[in-house]
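Here's the structure, in structure tokens; my notes come after.
Here the complex is missing one protein chain, while the rest keep their positions.
Now for chain A:
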Amino acid sequence: MVNAVTGVLIECDTTVKAIIKNLDSKHHFIVDDLDDTHVFIVSTWVERLKSELERLLDENAYTISDPKDPKN
């Protein structure tokens, strides 16, 4: 029997996909893991996911202007 599930299709690169998988291991919001660059998630999680991603990516970004560095 054919099933239809509502949700949100997320398209992303593989790096982000890995982060999403990692988040999912704690929070379980993925409905179906489609392939390397697509994942189907619960629609209520979209905003939360975006802000989590933002935070994680920010942590990993290299900034040249370190305020603690006296040379700058």
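Please note the rule applied: contacts are C-beta pairs under 8 Å (C-beta built on N, C-alpha and C of every residue); 3 or more make two chains touch, one makes a residue touch a chain; residues count from 1.
Criterion: contacts and distances are computed from a predicted model.
For the chain of the complex excluded from view, the name given in UniProt is "RNA polymerase II transcription factor B subunit 2" [choices: "Glutamyl-tRNA(Gln) amidotransferase subunit B, mitochondrial", "Phosphatidylinositol glycan anchor biosynthesis class C", "Glucosamine-6-phosphate isomerase" or "RNA polymerase II transcription factor B subunit 2"].
In the full complex, chain A touches the hidden chain at residues 1-13, 16, 31-32, 34-35, 38, 40, 43, 46, 49-50, 53, 57, 61, 63-65, 72.
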